[in-house]
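In this view, the complex is presented without one of its protein chains, the others remaining in place.
Now for chain A:
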Amino acid sequence: MSTVEAPPADRVDSGAPLPRGHGLGPWLVALARRAWRQLTSMRTALVLLFLLAVAAIPGSLLPQRNTKIEDVNQYLRTHGELGRTLDRFYLFDVFSSPWFSAIYLLLFVSLVGCLVPRLRDHVRALLRQPPDGPSRLDRMPAYVGGTGGDPEQFAALLRKRRFRVAVRGTTVSAEKGYLKESGNLLFHFALLAMLIGVAISSWYGWHGSRNIVAGRDGEICNTVPQYDDYGLGARVGPGDLPPFCVRLDRFEATYAPNGQPTAFRAHVHYSQGSSGTESPAEVQVNHPLRISGAGVYLLGHGYAPVIRYTDRFGKSQTSVQPFLNNDENLTGTGAAAFPDANIDPATGKQDPNDQIGFQGVYLPTMSSTDMTRGASLHPEERNPRLLLVAYKGNLGMDAGIPRSVYTLDESRIASGRLAKVAESKALRPGESLTLPDGSKVEFVGTRAFVTVTVRHDPGEMIVLGAAVFLLAGLLLSLWGKRRRIWLRVNGDRVDVGGLPRTDYPGFAAEFDEIVQAARKEGILR
């Protein structure tokens, strides 16, 4: 921290008058130059830093599309006009909004404008000899006078202490602590490198998420249509995703007695490219699987009830759909749809209003004392029960609109196009419910599912490297100390002066020590 000399970046003289009466051209040039100087001043950097901090606040208070799109939609539904207004100002996409981008881009322009001259000055200082001392060394913050003195000997003494030394006739000039400014520049350039890394991440990265049900039929492959939710960087097309497939064999969770999970393990098989050879692997929270430059992350898990429906013509179909968790004890809600139920085998025709769907709640551990409690007591399957509500009618699945597999169409239930026909008691695995038309639904059991996100992020290593340099630069810059020492022989007289160029309370002690050493070697008496 330079307190003795103003940092070069702060030489703003925004008060300089603009030239007048020389036509528009020079005036514009002067205006631009002035604006540039203003932008690259330390004060502007400060203001922009503040704006950046303030601009980030709404992003932490309102749900953001990039992380919680469901919450954003919910907010928009419940807040009407207010929500739409907030949305118009990008308040649900703060960190990709034009105004947030404008602030950090201006900050980085200001940074470049500030760094380039500083780098030039610093390189010059590194190439140059330490500058000659002021004429009156006794005016320096640290000073001692005496007699004797051999400049060369003093220079050698300082060189041993890793000062850069220049001897000009009877004057020794020495300086140390250039690493402080080098570190500071390194730090600021690392910030720029980090921005570049982030940009590469957002242009060339991609990610997708999906629930994978255990079993061969649950396998997913790395293609856009297979993901429930995905994002491709600006320079990535669906064809750019590397081909690989992942299948869940078995999922293992261990729990503490209070129900808190202690470990999750997903045993998977994966195959890369078109070879088809499968390799086993284990994915854990905090230990993603890395395939083809992408990471496969375990982010959640739950149960997918296996529901078998036997229609009134005796034909059976099975649904295995993940039930989404409502709570930490894995109370799940979900649906099973049978659009192809009740096709008359005689005619091969189906009354479209004869389709069947179920909405259900699954409790891995139902309370055995309080049967009205609709929530699981424990995430493990200790007393598993499935509650089903059966609906008959037109499921509306042929309409060609992609629909959620986690629920039936609520609007059809509300409008009566799907009519509730039966409600089960809490079914144990193996138990079944008979519907009024004689058809039957059986709760066969459950399979585990895991929620995975697959992500490829080509910028992350640049960002990490930049972060390491940033930290190194910061340490050098904050803890480094720049100081100068001069010795001048004037006939019989010797003056030694010292100047800490930065905040350095220990300078007096160091100076003192150098003086003592000089005395001991007889350079100074």
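Everything that follows uses one rule, which is that contacts are C-beta pairs under 8 Å (C-beta built on N, C-alpha and C of every residue); 3 or more make two chains touch, one makes a residue touch a chain; residues count from 1.
Note that contacts and distances are computed from a predicted model.
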*Determine which name in "Multisubunit sodium/proton antiporter MrpD subunit", "Electron transfer flavoprotein beta subunit", "C-type cytochrome biogenesis protein CcsB" or "FAD/NAD(P)-binding oxidoreductase" the UniProt entry assigns to the undisplayed chain of the complex.*
"C-type cytochrome biogenesis protein CcsB"
*Of the residues A:Trp27, A:Phe95, A:Phe108 or A:Tyr178, which one touches the chain left out of the display?*
A:Phe95
*Among A:Ile196, A:Ala263 or A:Ala419, which residue is in touch with the absent chain?*
A:Ala263
*Of A:Leu31, A:Ile196, A:Ala419 or A:Leu464, which sits in contact with the chain we cannot see?*
A:Leu464
*List the residues of chain A that touch the chain left out of this view.*
1-3, 6-7, 10, 42-43, 45-46, 49-50, 52-53, 56-57, 59-61, 64, 66-67, 94-95, 141-144, 198, 207, 256, 258, 260-264, 284-288, 295, 297, 299, 453, 455, 457, 460, 463-464, 467-468, 470-471, 474-475, 478-479, 498, 500, 503, 505, 507-508, 511-512, 515
